[in-house]
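The next block holds one structure in the form of structure tokens; read it before the comments.
Here the complex is missing one protein chain, while the rest keep their positions.
Naming follows writing order (A, B and C), and every chain is counted from residue 1.
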Amino acid sequence: MLTTVRKNTMLTDRIYRLTLSAPQVAADAQPGQFVHVRTVPPTSWDPFLRRPLSIHDCSREEGIIALLYEVVGRGTTLLSRLRPGDEVDLLGPLGRGFTLVPDRRPVLVGGGLGLAPLLFLARRLREARQRPVVLVGCRRGSDVVAIDDFAALDCKVEVATEDGSLGCKGMVTTLAEKHLECEDAVYACGPRPMLAAIAGLCRGAGALLQVSLEEKMGCGIGACLVCACPTPKGYARVCTDGPVFWAEEVDLRG
Amino acid sequence: MLTTVRKNTMLTDRIYRLTLSAPQVAADAQPGQFVHVRTVPPTSWDPFLRRPLSIHDCSREEGIIALLYEVVGRGTTLLSRLRPGDEVDLLGPLGRGFTLVPDRRPVLVGGGLGLAPLLFLARRLREARQRPVVLVGCRRGSDVVAIDDFAALDCKVEVATEDGSLGCKGMVTTLAEKHLECEDAVYACGPRPMLAAIAGLCRGAGALLQVSLEEKMGCGIGACLVCACPTPKGYARVCTDGPVFWAEEVDLRG
Amino acid sequence: MADLTAVLGPLQLPNPVLVASGTFGYGEEYGTYIDLNRLGGIMVKGTTLHPRRGNRPPRIVETPAGLLNSVGLQNPGVDAVISEELPKLKELKCPVIVNIAGSTVDEYAQVAARLDGHPTVAALEINVSCPNVNEGGMAFGTDPAMVREVVQAVRGSTDLPLICKLSPNVGDIVQVAEAAVEAGAQILSLINTVLGMSIDVGTRRPTLTNVFGGLSGPAIRPIAVRMVWEVYQALRVPIIGMGGIASGRDALEFILAGAGAVAVGSANFTDPGVCLKIIRELEEYIEAQGLDGLSSLVGAAHP
Partner (left out) sequence: MADLTAVLGPLQLPNPVLVASGTFGYGEEYGTYIDLNRLGGIMVKGTTLHPRRGNRPPRIVETPAGLLNSVGLQNPGVDAVISEELPKLKELKCPVIVNIAGSTVDEYAQVAARLDGHPTVAALEINVSCPNVNEGGMAFGTDPAMVREVVQAVRGSTDLPLICKLSPNVGDIVQVAEAAVEAGAQILSLINTVLGMSIDVGTRRPTLTNVFGGLSGPAIRPIAVRMVWEVYQALRVPIIGMGGIASGRDALEFILAGAGAVAVGSANFTDPGVCLKIIRELEEYIEAQGLDGLSSLVGAAHP
């Protein structure tokens, strides 16, 4: 599906927000779902694969979605060159998103760019009259982005940085531990070790936990079986059985 | 060498003129030389090879060069997407250009996009106080471009189109035949059969003929030997022994 | 409207564009993107006697104009395929071809026997790129004698049209092709993935848990076209060509080299609509050239 670049804003030296006119995606998207993005024009076969990116924000009314991405390799470097008016070919919305748990107190935990899907989630939680706490963990203070957007939704935001240059010094798991005394529906996205740690905390505290996982993808729609994620019942597909799983469904050490 | 797009103007449905800030190329270029252009950003390996394009026009003072190209395949399609401010990686100026023959009456013969190198040549001939006649052959009148630019140099231009929709109906060789009665230094670029026909005429009329040839290229600088052109003494390299040859040097049937 | 019917020995296809095994699951997922009935055929994913978990991730790594995969034949086993998957494909208008795999000659034969006579199955495609556990894990497809043995065993277990899918990881593809045909394969598929690998310079370890993977995508197209050409030249046998096809032009390249039909694999990942686009482009080509069908193009590039 062809979409059009509205804006491609550099937020830090490595992190960009790409805003796209994509009415169909915006109409159907659920928080936690992703789009599968082609990074080159149709006449080029390299890079060959699409890139999965979470839907960072979404406005049905305006027909736009936003993606928040970090430049890590060839594909994201190409994305960073996009300019307003350029066309972007994407598939989506794809995958299983977050389940909004009613009657529970939500806490959103994002490690690094794991923050990406949580803004859209926060927006939908607010629409459902819940008021999530948002916990953000980053290496350095200069990597912290999108805080204002959460604040604009009237969410409480707490930050932990490893170098202590913003918020508490330390890991986001420390923040989470404290919050599990009152909040009991956890939505988390970030590196596996972080998710595994959060899962341990939630088991202890009796909180419900959903995690959004990453795995390299081929088709992105469930057909090729390359995006395998170990579960007690064999391998699940991150692209269609996930990317969001209930913590119990998956083996987070794998 | 990185150059910057000034303009990329669509002249017809398939023909574009790309104007680049390229002071070094502009300083060194001779008419008939070409540049070897990369059509994708450095993070993409497809299309892999550079594309050879003649230097269509050149201004030392402004540090700019112009390329005139037809969209025929993957590389030129990518070029047609370039916008002002984009960077273009090119090598050049490359190859052996036209030798300006003094004390002879020049006629420039361009078949189709073979016209490309002739504007720069006309400019240099004018600077040398010669006044070339320019003969242009095209399939259809709507393919004829750059005529005004020759006129602005005060060159006489005659056009032949196969469908008769502009200028004389017929081949540019018919125009050439007539002119060989007075003009006696011929500079030609176009399809092989046209060049072979012109060569026949020039032999008959005793005119000096230089031809600019095309062959698929790898390195573009003389090292890989893929751009072979048959000559009486074995294969020559179009990229460095040419692209401009004296008609006698090469076997135009090959 | 151009007639695109493709006839490959005992197998007739509504058009020559199939989807390649393992890249398209059992079709279902792509059904939301395209009308599956318009495909030339679906080659479903590799089926073994028993269920297979597949390899530990990562199972994929992108390479220049292609990708390496090491799915490791994850599949629910032939019985589940028969009870769960084939029924869903029953109403489909295009032929369904089941790709079969095994670790021993006997396993191939048993899988074939269970599928024999199944009304939803138009043909079997034997994937000989699997490691032979009785030969120290050497792939069946790298040795003409082992290919002969597998094909013969399968031939003895079913009356279904038989396609043998060759591995490109050999010195002489014609030799292997000959063995397959002599043993009873009526059609050849070529090529399967090319053995490759990638190393993660960060971890300094192979990127794929399985170390090696199969290279597919546009990168391998020139190798695949060459092998189709060689086999057609030598044997004039019906061929399904594949390896990097992503456009009508690419499909034509294989057809001109000698393929009576083609299969599209990795390109589906880039564009789920690519097969229908290819069919449309072939139709346009045939009409523009004033041909009345495909057959005059098959192998037409040979002198």
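Quick note on the criterion: contacts are C-beta pairs under 8 Å (C-beta built on N, C-alpha and C of every residue); 3 or more make two chains touch, one makes a residue touch a chain.
A quick note: this is a predicted structure, and the numbers were derived from the prediction, not measured.
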| note | For the chain not shown, touching visible partners are A, B, C
| message | Touch as defined at the start, partner being the missing chain; which of C:K93, C:R205 or C:R236 qualifies? | response | C:R205
| note | The listed residue (C:I60, C:A101 or C:L252) that touches the chain absent from the view is C:L252
| Looking at C:G40, C:P58 or C:G196, which makes contact with the chain not pictured? | C:G196
| In the complete complex, which positions of chain A touch the hidden chain? | 45-46
| request: State which residues belonging to chain C touch the missing partner chain. | output: 63-66, 68, 142, 169-172, 194-199, 201, 204-206, 212-213, 215, 217-223, 225-226, 229, 244, 249, 252-253, 256-257, 285, 297, 300-301
| field | chain B residues that touch the omitted chain in the full complex | value | 38, 45-50, 91, 215-230, 234-235, 240, 254
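One rule holds in what follows: only the chains that are shown with their structure count from here on.
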| note | Maximum distance between Cα centroids and chain C occurs for chain B
| Between chain A and chain C, what is the separation of their C-alpha centroids in Å? | 36
| field | Where chain A and chain B are represented by their mean Cα positions, the distance between them in whole Å | value | 52
| remark: Touching two or more other chains in chain B are residues 45-46
| chain C: which residues touch two or more other chains? | 64-65, 218
